[in-house]
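Note that this complex is displayed minus one protein chain, with the remaining chains in position.
What follows is chain A.
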Amino acid sequence: MNVTATPALPLGDDALILSHRLGEWAGRAPVLEEEVALANIALDLLGQARVLLSLAGDEDELAFLREERQFRNLQLVEQPNGDFAHTIARQLYFSTYQELLFEHLAAGESELAPLAAKAVKEVAYHRDHAHQWTLRLGDGTDESHARMQHALDALWRFTGELFEPVEGLEAAPWPTLHDTWTTRITSTLEQATLTVPEGPQRGGWAAGAGRQGLHTEPFGRLLAEMQHLHRSHPGATW
């Protein structure tokens, strides 16, 4: 498989894997409108993944024929959907990050600029969706508040990795992006009567490891489901 060394690969993997996770909600979401919303966000991410992975090689080969250690996505996006609060916490952390990074890339001249300029407008809706749900769950019932806080705390240790410089994008202002991200997350959580988690933003065993191809245990099962059909029926079309 020919793979070009480009930051489009890790960013494309983020979009692909989160798209797959969100797609797992189909048929299971709490209400029909949310089912449709999550599927639409997944579709936006899949569109991004297709453009980005095509900059790195053949999109289908990259998605369906790589082994776990060859994926460069953040560990955050591969985390299981959990309850609805976990999905929203993951969306809030990731879409806030993605919007900031794509705003930066859209202002540049790299091969990523056209996609970033296009996608940043879509991601603004993803972030707004996560923001509104965080407010509703955090400032809702005791049960929804407790679940949202638990989800935010549980995923916090995967957020440090977001600001490890991506290979090929070392020049991006990572510390500034991190500061702005923290400000935005803090603002949303305060409005939602939630508490910004205090623990470390990474586990000692896996600092920034998704970008190096080290993934968490649930990722293998995600890949098995995502790749099974393509590997069982090579070249199949419909």
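Note that a contact is a pair of C-beta atoms (placed from the backbone, for glycine too) under 8 Å apart; a residue touches a chain by one contact, two chains touch by 3 or more; residues count from 1.
The rule is simple: contacts and distances are computed from a predicted model.
Peer 1: Any idea which of "Cytochrome C oxidase subunit IV", "Porin", "Phenylacetate-CoA oxygenase subunit PaaJ" or "Tripartite tricarboxylate transporter TctB family protein" UniProt assigns to the chain that's been left out?
Peer 2: In UniProt, the chain excluded from the picture bears the name "Phenylacetate-CoA oxygenase subunit PaaJ".
Peer 1: Tell me which of A:V3, A:L65 or A:A117 is the one touching the absent chain.
Peer 2: Candidates A:V3, A:L65 or A:A117; residue touching the omitted chain: A:A117.
Peer 1: If I consider the whole complex, including the chain that's not displayed, which of A:L43, A:L135 or A:A154 touches that chain?
Peer 2: The missing chain is touched by A:L43.
Peer 1: Consider the whole complex, including the chain that is not shown, and state which of A:R66, A:H86 or A:H129 touches that chain.
Peer 2: From the options A:R66, A:H86 or A:H129, the contact with the absent chain belongs to A:H129.
Peer 1: Touching residues of chain A against the unshown chain: what are they?
Peer 2: Against the missing chain, chain A presents residues 33-34, 36-37, 39-41, 43-48, 50-51, 103, 113-115, 117-119, 121-122, 124-125, 128-129, 132.
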